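With one protein chain removed, the remaining protein chains of the complex are shown where they sit.
Letters A, B, C, D and E mark the chains in the order given here, with residues in each chain numbered from 1 onward.
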């Protein structure tokens, strides 16, 4: 059996890509040891690619009250609610590495109520999931609930905006049939082994 | 009664904004005659603002098999499914103007099956709504259905990507409590009157 | 393009109608300046027409703790939940006029949580929407909630009965494909302009 | 234990009622041997009572392509979808009697796919249930489906209008906590025993 | 018309069955006066039959804080939520007999909020229904709610386990199209008449 396609759409070769996009992809490849399929599949549309990763970095690389692991928890939990295979598997791997916890990604993708997380993180995920699946019902009481756990208003924006950005990301992955790289399925599952950070970085 | 707030978050003054963002906003203001609230409310986060509008323009300003009115139809129909007041009202106004049709926005926001649109547009909106509300169930049969109406694979990406981008946009508007400008509610409702195009433009 | 049909069923001419129905319709026409399509499309079944409008008047024209604008808010909010184009558009127009507010109809049809209404009106619409979409779960706590805002038991009946009547009305409009008159889309959107009251009246 | 209340609202005595309403109730009592609670509980609002039963009779007593038993099947199936205890129990009794079938009411209230009914009746109930729970999605294909079983357009109106009227009726019963008379639970369950017809009749 | 089939699958004769299964069925027949169809239809698979009834007896025949009638209430309420005709009708009959109440089964199958049950039983059914339809959301607050009504932790297991077992049972009945015996529809509806207990018993 030949390898299954990683997208319903044509996947450009690195040589075909604009310089800035190729540079970013080579940078990721160097750090992660392979190229996550989200990069090459979305590169079919360079302008959308640039906006997508600029938005991603603005939310996932910024300073603030959320750790990197917590940001990935939001991605994995909301992608679970949207049944997005690519994001659950790829960001699940990143979450395992950031959290140094081989179990938490599968837990959070399935049911955050049963995950080994803090009550504060549980409140964070409840807020994120409401943005993901019932955003029109968001009200002051939801902000009050996360602020009772020490999150600021800016943190609440971060939580909600990550959920909102992955609402886009999940739909794009489902639309084009984006396939997760095989590497992601096992990455970070054996905690003592040193792993290279696969997360996109600006610098 | 004082004017209701347009966001749960602080709204920057033009003077406070980075030059590129202020320039874009002034450009919109000149064309539309007022500043749509999405610009000043999202400007609270400049990096996210830049990515948001870059993404918006990449999808809404590009060439392709969809007219500008059809792109706005997708926005209005999927925002209706997400109960997003800002996007229904603001993009409903833009749709009325582009389509030169004072009725179609309310029709499409409520129930595209009863709208004065072509069967091809109906198929487009059915595809867009599936991406908006059940993207994990998208399959080859959905592509086949839109292609039977003459849409290309690239058009299908456009349809789905607009639905995906407004999945993000709707959630951000609901998160921050973004309020539509009063001007949008009536804009384009009286077709003979010449109206200025309020849509964001690159050049 | 010829005008689209206003019903899937035959629409009687005024001359064909029983005298009492024709008289009512002429009365409405005189007050509103045009004949709302609900009158002529439902007149296909005279016995049902008479019962429908008798019920409508019993709920919408009666005295009680709800203003006329509040009654229309209930119609618009529950019709929004049922995706009924005719009722959203026609009663949205009536609501704008009664409330002397060009924005409130679109707000309430989409998401009452973001409408420019009082907390009391918000509680009223929450009760109405529960009757509209989950009536089997109505319990004492729902009555307690509206009574905490000063509504009486009889007001609660009014709220619930309007929601119940438009559950019927929305389904009839969707069944027969009732089309809203073009006039309703723009009516009441410019508040200073004097408008004729289109609401059905007994005397 | 005292008898449970039959309504959340005051229930008028016969003496208190307007003559026409009292006459109708006495007529029903004579035929059925008891007064179904829907009559006395809705009589709390005489104007609504009159409209309700006028509407009921216009749909349930008319001539047409549906038998009386089929009309009651629609009531029972859609009331099952709305979890309306009063209508399931009271109209279930009437259905058993009209159909001379002690089993069909419980079957249809739970799952019409497993009921001892004809394929034509199955198509009728599928149409009715779509009007009851997803009326905004009704399209030409739904009319085609019932017409393939020999129903006319007017029959389709009857099917849909009965579903629509009981959307109202179910919500009123749930709103006021209408309790079915004990008599209905057992009526018509032993088919050989002669039973009096409890259905409201005009003449 | 010949009798409708009681299963989509072959139904063994008593003579074909293994001795232990035939003995159990004969025992039930002696007590109930007829053989409930669940016995002969599931006997198509003897190993599954034995496990099914062992599980049933372990939950329904055990000692504990729930009466036999309360156990049947759980069966009927959760089978109502799953639209399982066999279980609603057969266990509804058993519930009427155990509770010596001809009304409670139809009430509980439709809407436990309107049933003639105690607040403690209402809390029991709310817990059972959450296990039946949203078990992943079960949390400590649900245990707290039933314990506030005097249920022990072991009682909560019983409530939840009965709901879980009938999640299986309902799906099997729907899968094979299991038809309730005609006898069950009327059993226990006239309380003064002495009825034989149809419930499976160990000794």
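The criterion applied here is as follows: a contact is a pair of C-beta atoms (placed from the backbone, for glycine too) under 8 Å apart; a residue touches a chain by one contact, two chains touch by 3 or more.
Remember, predicted model here, so these are calculated numbers, not experimental data.
In the complete complex, the residue from E:6, E:21, E:66 or E:84 that touches the missing chain is E:84. Of the residues in subunit A, those that touch the hidden partner chain are 4, 80, 83-85, 88-89, 102-103, 106-107, 109-111, 114, 116, 177, 179, 182, 185-186, 189-190. Listed here are the subunit B residues that touch the chain not shown: 136-137, 139. Although one chain is hidden here, its contacts on subunit E can still be listed: residues 8-9, 45, 47-48, 50-52, 54-55, 57-59, 62, 82-84, 131-132, 135-136, 138, 143, 153, 157, 160-161, 163-165, 167-172, 174-176.
Operating definition for what follows: only the chains that are shown with their structure count from here on.
Chains making contact with subunit C as well as with subunit E: A, D. Seen from the Cα centre of subunit D, the chain whose own Cα centre is farthest off is A.
The rotation relating subunit C to subunit D, fitted on Cα atoms, comes to 180°, given as a multiple of 5.
Distance from each chain's C-alpha mean to the overall C-alpha mean is smallest for C.
Subunit A and subunit E have CA centres that are 45 Å apart.
Of all residues in subunit C, those that touch two or more other chains are 83-84, 111, 136. Shown are all chain pairs that touch, namely A-B, A-C, A-E, B-C, B-D, C-D, C-E, D-E.
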